[in-house]
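There's a structure below that I have some questions on.
As you look at this complex, bear in mind that one protein chain is not there, while each of the others sits in place.
For reference, chains read A, B and C in written order, and residue numbers begin at 1 within each chain.
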Amino acid sequence: MTRYTVGILGATGLVGQRLVERLASHPWFAPAVLGASERSTGRPYGEVTRWMLSAAPPPEVARQTVVPCVPEHFAGCDLVLSGLDARVAREIEGTFARAGHAVVSNSSAFRMEEDVPLLVPEVNAAHLALLDGPRARGAGGFVVTNPNCSVTGLALALAPLHRAFGVRRVFVATMQALSGAGLEGPRGIEALDNVIPFIAGEEEKIEREIGKILGRVEQGRVQPAPAVVSAHCHRVATLDGHLEAVSVELEEPATPEEAVAALRAFRGETAGDALPSAPATPIVVRDEPDRPQTRLDRDTLGGMAVVVGRVRPCPLTTLRCVVLSHNTVRGAAGGTLLNAELLAARGLLRRRVPA
Amino acid sequence: MTRYTVGILGATGLVGQRLVERLASHPWFAPAVLGASERSTGRPYGEVTRWMLSAAPPPEVARQTVVPCVPEHFAGCDLVLSGLDARVAREIEGTFARAGHAVVSNSSAFRMEEDVPLLVPEVNAAHLALLDGPRARGAGGFVVTNPNCSVTGLALALAPLHRAFGVRRVFVATMQALSGAGLEGPRGIEALDNVIPFIAGEEEKIEREIGKILGRVEQGRVQPAPAVVSAHCHRVATLDGHLEAVSVELEEPATPEEAVAALRAFRGETAGDALPSAPATPIVVRDEPDRPQTRLDRDTLGGMAVVVGRVRPCPLTTLRCVVLSHNTVRGAAGGTLLNAELLAARGLLRRRVPA
Amino acid sequence: MTRYTVGILGATGLVGQRLVERLASHPWFAPAVLGASERSTGRPYGEVTRWMLSAAPPPEVARQTVVPCVPEHFAGCDLVLSGLDARVAREIEGTFARAGHAVVSNSSAFRMEEDVPLLVPEVNAAHLALLDGPRARGAGGFVVTNPNCSVTGLALALAPLHRAFGVRRVFVATMQALSGAGLEGPRGIEALDNVIPFIAGEEEKIEREIGKILGRVEQGRVQPAPAVVSAHCHRVATLDGHLEAVSVELEEPATPEEAVAALRAFRGETAGDALPSAPATPIVVRDEPDRPQTRLDRDTLGGMAVVVGRVRPCPLTTLRCVVLSHNTVRGAAGGTLLNAELLAARGLLRRRVPA
Partner (left out) sequence: MTRYTVGILGATGLVGQRLVERLASHPWFAPAVLGASERSTGRPYGEVTRWMLSAAPPPEVARQTVVPCVPEHFAGCDLVLSGLDARVAREIEGTFARAGHAVVSNSSAFRMEEDVPLLVPEVNAAHLALLDGPRARGAGGFVVTNPNCSVTGLALALAPLHRAFGVRRVFVATMQALSGAGLEGPRGIEALDNVIPFIAGEEEKIEREIGKILGRVEQGRVQPAPAVVSAHCHRVATLDGHLEAVSVELEEPATPEEAVAALRAFRGETAGDALPSAPATPIVVRDEPDRPQTRLDRDTLGGMAVVVGRVRPCPLTTLRCVVLSHNTVRGAAGGTLLNAELLAARGLLRRRVPA
């Protein structure tokens, strides 16, 4: 199969770097155009990027000239991935969609829009039905998004419980890694020997995105799940991996053993899609009393699986557990790419120039 | 006033070190005897102690010979402070109490015993009434304890809310400092870039100690408060300071503003005792959106105040907030010392040798 | 004595914050004017400052309006302390000196100028003689500087060795704290679990400043000491405290014991000045095999002493040792203030408005 030609918006940021890294050897997608802000355009990607990953970018990518984030430079792209900051994403991604592009974004700008699927493929691939609606079809372009980096893992862990027992109420306290704040996150003197109990906008995102992801499409719209969520968000001194303490009240009674069985059995809506970035199982359950731990477990199944542990009774709800997922892999670039793969597998990517 | 003569059990451990540090210039208490395990006895304190605090121990203390933890060596002590490990505390502290000693302990061994006050002076000084009961009086000796390091701050923050509105249900997720695990805590390679979502026995301690502390003494026994608590405990890479995310369901409605007013007005049961270690106000409320932070705020009022911030509505309970307290000061040695001061102020310390 | 009226340039930065903190209860100096960049002027200090120290700024300082760094706003100041960034310091400090102000600066802008003393008071108070020269006298104003934060501790440790034995060659490898880079230092994701073996301009500063500091004033000019220095600079994940591994080749032979004796005996040129910020002894020598350690020892004597340990033979030079000093106290704000105190003690501050 000829690979799809891919453009990246926000290629120099931390999510953009992870996208570049993961596209370096992708079987379906070939990176072709790298877009960034004015500060970087016209110069080689390797020079303008404050590269933070251990392996260097591929030399041919490092030599590539960065272009502005305008549709003219992406005319030949079958797919546009976006790692843009929320501040600029709304305008730029909107422009690309109106220009007929398939935009698969990590940003929060369009997540709650009625005609935009907020996708965790294993959980709600069915939400792609939103793209059948009139507005999206008009121009041929559309936007598909993945959730906030602290939401993806939680949504994955809740999905099998919701299907089997119904999720009614969720209390979640997050301990989020520094990389979640991108290249402009806390300074070392702010982060070391510290917990910062506040991340702007994060609690609100968790509280509203979970309902949409667990909801059902009815008559062309997402009917959100009635789960009520209370989120407490914290930045801790870890490099990667968002760990979350979760208490869940279910509609129907469930023992920890039944919950674990549901989590372990879960394969999700994409079991038959053979998506290249999909982990062998979306959820890995650990039995040890002190796992998952951020550093030891964040790379489970290439960082694409969510790891759940300490499933136990809760004095106030049905049960509680610990949830860990890799925030810049599953929770960002890897999630974005998995969404793009889903679009390809379901025939929703149009080739701009027939291969 | 002649100072009370004080012995320390477990003087070489991390809590023992903090006791030694704080007694160096105490107006009421004079340290006289330093007890530790067999490994250390017969040698100078300064040599056998793996000292972890920034200022060195006073030279005269460093030269003092460490003795075994048996009553014969503490005969002249009006007061015995204990920083012993829970594993050995039950036997040793019991022996001292039966020998007629006033034992003020930081360990968990006797906390839930019916005739042992589990004290946070501002909250439940009235629990000293337990010492009027028959068993304690028998030998003249008794044990008084302070709560687990992750409980003291939470109990202080809940107390004014409980008085004003009634506390029904509490979710708490802790982010606890490494010093809470003492000298044998996690190795550097376990702690760095990591969150460990498990501390043996900690969740159980929080869930049961809160009820006893907020309870009332009726007919010589503590009638626990009916608050139900669900605790999730985590070890994070901070040196000192336990930060806790808390959601509280109250019996009666309360706005965040009403809750803050109750917290700020709180002076507690010891307002008139003029205890040397008591902070000007037991609770400090911060208005900034991102405070308290562990490193910036743990030393508030000498580490003896609990700092509360982000008091705000909760979608699932009445309200939520962030609570921080210094675990080895207020949550351990400082709390132990405050209890001892309360005993002195209330005339419950007998001088072994009349001054 | 009426206190001198003091203005601060760059009051909102990390060094400025430490100056504000230390002036809060200074016996000789009263802070009166707070200057910062345009971004902050006209607004209360407490609002515009990203305050990073554990204790909050004094309320009356927090309420004070920040002014631009131009002499008109500092007319009533007897003394101007500068915590400015090097980028802007040259122009602003120069303007203040030409306007007749006594400027005591932490910045590197004027350190190597012929008529500017580069002071570590205990080492080279005699360099104040530079202020007798013609250019400085002209306007009545002048600039006095303290060395780079990684130089002060090294200069103090070398001074007694230089006096007693002559310092010929110095190899130094630094492990510098994050606070040394100020509020714009490395991000958490750059600092954690990392060593960055490069600090722009730092090695050059160490290599040239040591010679000037250890030099002698002859005929109105500093004749630099002939010591040759090779510096390797590293940023490590510590909050405060620059630790340095040092090998020294001396002109005359010296055993480690002789070196330790010289270090311990050192009181320096300001022994009779009774400067409020001066430590009881400028150098503290530790005998333990594993000290000084950054976190345990950086606050020795209020952070104003340099701590030296592991003085031992070197296979390649005369001897080697470990040197630690607190970079934002002794190495910055505390050093700046000590210089200002020296000026006051030596009668070099003119009162703008007679007291």
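Annotations for the structure displayed:
Quick note on the criterion: a contact is a pair of C-beta atoms (placed from the backbone, for glycine too) under 8 Å apart; a residue touches a chain by one contact, two chains touch by 3 or more.
Computed from a predicted structure; not experimentally measured.
Across C:Leu79, C:Leu243, C:Ile283 or C:Ala340, the single residue that touches the chain missing here is C:Leu243. Per the touch definition above, the residue from C:Met112, C:Leu183, C:Val228 or C:Leu348 contacting the chain not shown is C:Val228. The residue from B:Leu118, B:Ala237 or B:Ile283 that touches the chain not shown here is B:Ala237. Residue B:Leu183 is the one among B:Leu183, B:Val228 or B:Ala261 that touches the chain not shown. Contact residues of chain C toward the unshown chain are 169, 171, 173, 175, 192-198, 207, 228-230, 232, 234, 236-239, 243, 245, 247, 289-296, 309-310, 314-317, 320, 322.
Interface residues of chain A facing the missing partner chain: 52-55, 192-193, 239, 295-299. If you put the missing chain back, the residues of chain B touching it would be 52, 178-179, 183-193, 237-239.
We take it that only the chains that are shown with their structure count from here on.
If each chain is reduced to the average of its C-alpha atoms, the one that sits nearest the average of all protein C-alpha atoms is B.
Looking at chain C, one finds that residues 52, 192-193 touch two or more other chains.
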